[in-house]
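A single protein chain has been removed from this complex, and every other one stays in its place.
Which chain is which? They are A, B and C, in the order written, and residues in each are numbered from 1.
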Amino acid sequence: MKFAVLQFPGSNCDQDCVHVLRSVFGYPTRLLWHKEYSVGDADAVIIPGGFSYGDYLRTGSIARFSPVMGAVKEFADNGGLVLGICNGFQILCEAGLLPGALIRNRSLQFRCEHVYLQVASHNSPFTGQIPEDKNLRIPIAHGEGNYFCDDETLQSLEDNDQVLFQYVDAEGDLTDHANPNGSRANIAGICNEKRNVGGMMPHPERASEAILGGDDGRLIFQSLITALKNQPTLA
Amino acid sequence: MPSDPAITPELVAEHNLTPEEYEGILELLGREPNYTELGIFSVMWSEHCSYKNTRALLKGFPTQSPRVLVAAGEENAGILDIGDDLAISFKIESHNHPSAVEPFQGAATGVGGIIRDIFTMGARPVCAINSLRFGELSNPDVRRLFRGVVSGIAHYGNCFGIPTVGGEVYFDKSYEGNPLVNAFALGVLRHDQIARGAAKGVGNPVFYVGPATGRDGLAGAAFASQDLTEESAEHQRGAVQVGDPFMEKLCMEACLELLATGAVAGIQDMGAAGLTCSTCETAARGGTGIEIDLAKVPQRSPDMTPYEILLSESQERMLIIIEQGREEEVKRIFDKWDLPWAEIGNVTGTGQMVVKNHGQMVVDLPASKLADDAPIYHREATEPKYLAAVRAFTLEGIDDLDDPTAALGKLLKWPTIASKNWVYRQYDHMVRANTMVNPGSDAAVIRIKADSIPGAGNSKDGNGDFPEKILALAVDCNATHVYLDPFEGAKAAVAECARNLACSGATPIGSTDNLNFGNPHNPELFWQLKESVRGLAEGCAAFDAPVTGGNVSLYNQNPEGAIDPTPTMAMVGLIEDAAHVTTQWFKDEGDAIILLGEPLDAEDALHGLGGSAFLQVLHDQKTGTPSRCNLETERTLGTTLLGLIQSGLVKGAHDCAEGGLAVALAECCFSELEGRNTPRFIGAEIDLSKLKSERLDALLFGETLGRIVITTSELDSVKAVERAKLMGVPARRIGTVGEVKGAALKIKSTTGEWSWEVARLHDLWWNSIDNAMA
Amino acid sequence: MKAKVIITPKRAVLDPQGKTVQTALEHMGCSGVSDVRIGKYIEIEMDGDRETVEAKLSEYADKFLANPNIEDYRLVFED
Partner (left out) sequence: MKAKVIITPKRAVLDPQGKTVQTALEHMGCSGVSDVRIGKYIEIEMDGDRETVEAKLSEYADKFLANPNIEDYRLVFED
């Protein structure tokens, strides 16, 4: 099983994702430069966090036009698994691979802190291995993580079970207080209708080793790995 | 092109050069400088670049140890060995005046500048910290500066992708209008990756990389070396420098990639005095000369004069000297990263810094004289008059407390003591997935893993048997104490750093300092500087933490007078084993609370209340001789604590600083947030009735140095106390960690017993700055 | 020629920056402000006559400069 982690100018969580997949989980993982036209032999693609192109104009707006994103689109259209984290989520929304958009946090401030996530759907390659009643504790670090979509889109996200994660408080309640950025319906992560493309603002790669104060993020990578193992195309 | 103005005494003065200095230039050149050359001397001989007022003092710093690979002053930053062929490079630098004028961009470019210093050494920057000073938050203009500075640091660091893992913030009237912004960065490299800022190899081509040069921050170095007045802020020549962290991130990646090819003969960032400083310093270090043609330098506007191009401080630019014949590598790598580059000249053997414009000579100066022969001044120093009153202060008029209940709340709410979460939650402190202890404990702790080394992260194989390292970082300076006693206060700043490192389980290995002072021509202010440097030097020597580099920022004043003397000290330590990483908060109910160190200094007539937060907050008095700093005691305290931590006895450790023992205990009751809006509290029952003290206020809030609160399991408590005593450190059990449910801090003394709801104290402490900024 | 692209947040989209500025204005004593919306103002210097520039810019505004999910835009030409 092989992973590719995209690298745009300004990506800065690329190495962190490589570290987790390679050193924590032990899978071959390579960086994929934004000027590449193919995802090669990768079985899954991670779009990491950071400030691609400085986040100028709108987050993710420039990165989505890079050659590699054409390849990612094709890969996703063919059912390939793609996970966008933070800036990766923003890029996927800009590219139209996920619905909605991520706008400025309502506090207008960048926020770096641990949040609690409720798993809204276990029916996805990104959440399949997370125990039923478990809420995750994972850090966020973003200035534009305020998920916005129109009412219709929100309805269809809910109808199709596309919401993956929602911000909750320590007790597991879905409150406004628990919402760090003003996202609609406390949304922290979603997937597409086909369920092979996922995006989330929190950083599971920063929560995959106990030495960093928590490893709930591992469950997300573990889900991805299990889903890949079960993919019929993979021996 | 308009012709250059004639050199008149007025023009010389405008360039901040004294008539004597101008005489020196005439002598050095044997002729009159032209206008551009005058500009060059003005920046190269400014305090910022030449340290002309402080160089003599700085000689007193300890700069050597077996770990030192590159010592202070040799290069852009020092380098220390951390074992297994690995090394670190770190440095602190100020951006005070630019931040006063334009807080957001000033602070942002300050972070950018220090990061450049680090990757110029060949190291990959892996973390940042900062030290900030502002006026009081009740002043709306102070809030504007504070907000701007913090978001500027956040903007640059977050976007660049460097975790800002710690820092300090103080609020005091003396910084009104003249905030201090000291930024620190640390990078990692292998021994064989050390890069040099020297122009080696006659004939080697000189490259300029990075964005085009504009009229940004013209003569900023000179500006930093003037008193900050309304006028100088208004008339700062040139445009405000705007930082582009995205560009810098690319520039760093490209430079590290280029360095790995072995094609680089020398590399230097363009910081203060941009092209001027980088060309003449590289030539001076290389013992060579350098010749460039300005026509080849990328420019943002078509009509820039040589003077402007040479003195511009446009950001994110580097000067790189390439081994002849390997020019293609620069082209390949910088094109890959879509970065502008230009070949602008070459290394010569003449010893001269020669600048041409379209082939026409504009500057011809002896490089090493320009870089190294700036005048050196031994300024007059006289003890300030205010110190007589400080020393005369007694506690006579200060009634002791009957009930400390309200006082503790007031102190915790005081912005200087209150939680700085409003600040650090805006910083990405976890990017790079290395941060083991986040902001909020005594020191930040990060691990160094394979992808921290330049080049290693890109290798195809896993990280293998990479020997992970763990580092701790702290930055400290109680400038009130320095103001009241510069020598002792400076020593105390070093001791506090060392204590904070010890509390996190680390042994100090090196330090870097930022001297923020007023006008050195004022003998009283110069005395503060001189005494502080002496204190820092003694302190660093005592902890075997050689100074590997630093920065001087003088002329920090507002119309009311100078800032409190602020010799900011940052220290780095090594932690041997992940199991030794220790945080400040209480861990489990029933644990024993032990105080290491003498509760009160018997020889201190003020019992630790001199210059204390308590006197400032509750009695509105900023005076009194502060607690003495006994370096020998502090050193023993540190090694003893480390010994206890390494033998697995210690569950938590927190030193006593501003606000004294009571504030330290309260802080131990608040752990780091578990999650958003989710604090974790734990109570404590403290019995101080066995401690001899004439005054309750001194016992609870006095700032006697050399004290650390630790916790151990009940089972280990006797052993810990005995071991400490055996090492010569006073130690006594003072209480027990209490319940989580309805957590309360209870303190008993000979005169009474008081109880505080931890949640309530936490609210005052946690939300104070938030509320002030709302 | 010089063209301007004015990008404004869609009515239905929450504009946190606009809201914050509005509140700040009130706090500063600037009364009577009932709405603030903050968008972008892009000035582009570009070769070609008005028609070509307009065609090109519409294309790039549609697909890149503005995000139709959350923003509206209009082009402005002067002198």
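Methods note: a contact is a pair of C-beta atoms (placed from the backbone, for glycine too) under 8 Å apart; a residue touches a chain by one contact, two chains touch by 3 or more.
Quick caveat: nothing in here was measured; it's all calculated off a predicted structure.
Within the whole complex, the absent chain has one touching residue among B:L29, B:A71, B:V101 or B:A295, and that is B:V101.
Within the entire complex, the positions of chain A that touch the omitted partner chain are 53-54, 56-57, 62, 65. As for the chain not pictured, it touches chain C at residues 6-8, 18, 21, 24-25, 28, 30-48, 56, 60, 64-65.
Even with one chain removed from view, chain B keeps its contact list with that chain: residues 101-102, 104-105, 211, 214-216, 238-244, 246-247, 300-301, 314-315, 338.
The rule is simple: only the chains that are shown with their structure count from here on.
The interface with the greater number of C-beta contacts, when A-B is set against A-C, is A-B.
Separating the CA-averaged centres of chain B and chain C is a span of 41 Å.
Averaging C-alpha coordinates per chain places the centre of chain A 35 Å away from that of chain B. Under the contact definition stated at the top, not a single residue of chain A touches 2 or more other chains.
Contacts with at least two other chains are made by no residue of chain B.
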